[in-house]
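Here the complex is missing one protein chain, while the rest keep their positions.
This part shows chain A:
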Amino acid sequence: MSTRISSSAAPRFGRLIDRDQPVTFTFNGAPLQGYAGDTLASALLANDQMLVGRSFKYHRPRGVVAAGAEEPNALVGLGRNERFEPNQRATTTELFHGLEAQSQNHWPSLNFDIGVLNSKLFSRFLTAGFYYKMFIHPRPFWKHIYEPFIRQSAGLGKAPDTELKDADTYEHFYFFCDVLVVGGGVAGLQAAKSAAASGAKVLLLEQNAYWGGRAPVDGGLIDGEAPEVWIEKTRADLAALENVTLRSRCMGAGIYDHGYALGYERLTDHDPKLFGPRHRLWRIRAKQIVTATGAVERPLSFAGNDVPGVMLASAMREYAVNWGVLPGQRILIATNNDDAYRTALCLQDAGAEITCVVDARPNGGGALMEEVRARGIRIETGYAIKKVQDGKRVHRVALCAQDSDGTDFEEVDVDAVAMSGGWSPVVHLWSHCGGKLIWDETQAHFRPDADRAPTSHDGAGFVWAAGSANGDMTLQGAVSDGAHAGAKAAEAAGFSAQMPDAPNCDETVEAALLAVWSMPAKAGIKLRMKTWLDYQNDVKVSDVQLAAREGYESVEHTKRYTTLGMATDQGKLSNINGLAVLADSLGAEIPQVGTTTFRPPYHPISMGAIGGEARGEVFQPLRKTPIYSWNDKNGAHWEPVGQWRRPFAYVRDGETVHEAVNREVKNTRENLGLLDASTLGKLVVKGPDAGRFLNMMYTNMMSNLKIGKCRYGLMCSENGFLVDDGVVARIDEDTWLCHTTTGGADHIYSHMEEWLQTEWWDWKVYVANVTEQYAQIAVVGPNARKVLEKLNAQANGGMDVSKEALPFMEWRDGTIGGFDARAYRISFSGELSYEIAVPASQGAAFWEALIEAGQEFGVMPYGTETLHILRAEKGFIMIGDETDGTVIPQDLGLNWALSKKKDDYLGKRAHGRSHMQDPDRWQLVGLETLDGSVLPEGAYAVGGGYNGNGQRNTIGRVTSTYYSANLGRGIAMGLVKHGPKRMGDVITFPGTDGTEYHAKIVDPVVYDKEGEKQNV
């Protein structure tokens, strides 16, 4: 069984835990106890909880395999309600009082799982590429059989309740440094020390809560002392330096272009009672980066290598040394290298019986093996594990000769298996931004190729790998390499660094490993089907071999076909073993097959950290018009329009939104309506070439507009599509004011700047976006003039707003009711209408003056929905309703606004393309339902026949549809094939609810066709 090592028997074990501080937590509701300093994984193992979850596809029992970020199995759901989070690694979760963990992927319980039948009944269907194969034959089976079955059993963990909001806060943090060192092991500490000695500003990040990485676990001496001593001294020295920043619990997550890097700091995960943000995302700009990210041990590929109790040899040693946990009492060790012998020595010291060391190398190893042999431990060289017997934990293992198919075997009873297949440098960060790798034949791993480092703005490398992340697997190598990388990085960052003396290390020399990709070497299919490569995604040796047989030769294709390395651990343990199997199946060398692409982040980071502070009200800025407060106090039902909030309608007590809209629609036509139109874009275009420039921007002529007059204009993109519209006013000889749509203001401003700066840069024109400098109010309805005249009378004078002095489509500057005003006689409603701009600071006062003076004329404010209905009654188009980026002015019957006198304007050449002149283009018409009902938004009209997908052919669609209170029925506009030639025809719009709507094609203008109401 798995136990805590007694401190009296073996006091040196458990260096990170505090046995005086017990910590209680629950696993699947059962209360358990650990110690301060434990990880969830070490505490579970101390409680003999070997089974921690079920696998993804086959629901096989799974236990802890590793001790760090590379852990594929021990994923749990943590916390509850608004703090619930699935798929958290038990190995990187620090234990705290009251921690609640639930195991995943099982039903009804962890111990008895019905889904395990997948493994027994369906495993031959769930082979490589099963999704792709299942999708095809027979088609009806997918919907009724495969899909429900897969839905039920697939998926890692369960998603948090979508109704709940994350209770924690998160933040972003910006940091700039000369040298960033990722990894606080001995190589990283030494690199930071060497870089800092040059005076460079250094940031050192360590993902764990403790410093020094594996060195205290692996042993040896640094400067004649235990590694812990040197680690603590170096850490303290660095902490004392002003030019060094140290952060533990902060993982280097990714390296990007030009020295950008992300750090992921977990501030309160280890103690949720702490105040402040839970995670902090460090957005780092570093001139140079050292990746001292260590190495991870590889599993060995033998049958049953996923049974709980089979662990990495290095992880077992780590659990013993760091947390005082012994994962078994009778332990078998399987290896292809010398390092695993350290585990034999360590675990025996901790009190375990080492049943046997199975060494695949025909002649075994070197000094470490001899040390183990001298203790009387059984060692078998040229030997292999044939198979670990299935179950919820290890209880029996079959051994055989490595160079065999396992026919002859012996069985031993053990309760844990430690395996070591060699070490792979963590090259992820090196590779994120394009660093290349070379295959190291001796150590059987990929390591960074220093000659092909990721390059920065100057074309030179900016990343230095150091220590075991660089393939230097010895203690001395790691420290020396760290010193070298730190000094080189500082030098490249512009500091003069001296090559420092690295400390001297003592350690036992290791014999060479033997690359072993299959145990035993000639394992048959029955064994290979039980030999796991990717634990998290349940990919076996047989799956990769099948993929190779089916022609998946590219490693990237094999990855996607088999899902090898695609889970949340991104194949940290499985990649090299998988590549080796693929290479072997293809008869190729491993370096020819190559690796898949390493993408950031190294380890999953929380969505909360990515979002940072940008949530809720501060997700994006909110733009408010000068009349916002009045609107808010007077029943505004808000509608988001880009970053603006506009009143959709002003709802009175006892009224529905729909009723409010109907009231506003009628009142504006019958009495007086006010619209807050301040969001309308206002661009001043000024200069000697402004007229010439606007002639290019607009489809119609703007240079000949008379001072004091207004003109409606259309803007197209260079490829001919209608992008914006609005009224342009000529202010003086070289000044025009262009109104844009609310959503188009910033975009059109940029559009003008782009053409001015990049195409017609010698034209003398300035553009200024003055949208927010003015409040603009539309005064609309039969009583519009009366209220303005009343205000002027009250102020003893003001602008003459009579029909003669201010005719339709003209503007005047002056005062109205004592306010500085520019009044435009323009109308988007068909009513007598003035749009009046006043300085933003006077907007609220002017609005209130209009409301007060308008009482006797029946004034009511109206919102955007009424604006839309009034314009639709008049057949006026709306950008974004009648247009969608594929519509040209000709589709909307706006040919009159396309100048024939101008040689050129944006979109003119495009309108000459064949598709733009196609007579079959859908064109704007009005649509009138036969029963007066309102057509559904976006509904399509159907013609005869079916298309290739078996869908009914479409001949048009609804672009705008409303209930008109003025007409007492639904009104709509739409684009219909040959529409203008089909007036009076009835066409059919199927609804999504099975009903059909029948509408007659009519003129889009359905109210006051002669325009008598606005010309008064």
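Keep this in mind: a contact is a pair of C-beta atoms (placed from the backbone, for glycine too) under 8 Å apart; a residue touches a chain by one contact, two chains touch by 3 or more; residues count from 1.
Methods note: contacts and distances are computed from a predicted model.
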Undisplayed chain, where the name is taken from the UniProt record, one of "ABC transporter permease subunit", "Sarcosine oxidase subunit delta", "Probable glycine dehydrogenase (decarboxylating) subunit 1" or "Ferredoxin": "Sarcosine oxidase subunit delta"
Candidate in contact with the missing chain, chosen from A:T24, A:T169 or A:T455: A:T455
Chain not shown: contacting residue from A:R89, A:K488 or A:K908: A:K908
Of A:F173, A:Y256 or A:Y946, the one touching the omitted chain in the full complex: A:Y256
Which residue of A:T162, A:T442 or A:T758 touches the chain not shown here: A:T758
Contact partner of the left-out chain, one of A:D161, A:E353, A:D506 or A:E718: A:E718
Residues from chain A at the interface with the omitted partner, ascending: 256-260, 285, 433-434, 455-459, 718-719, 750, 753-754, 757-759, 761, 903-904, 908-910, 912-914
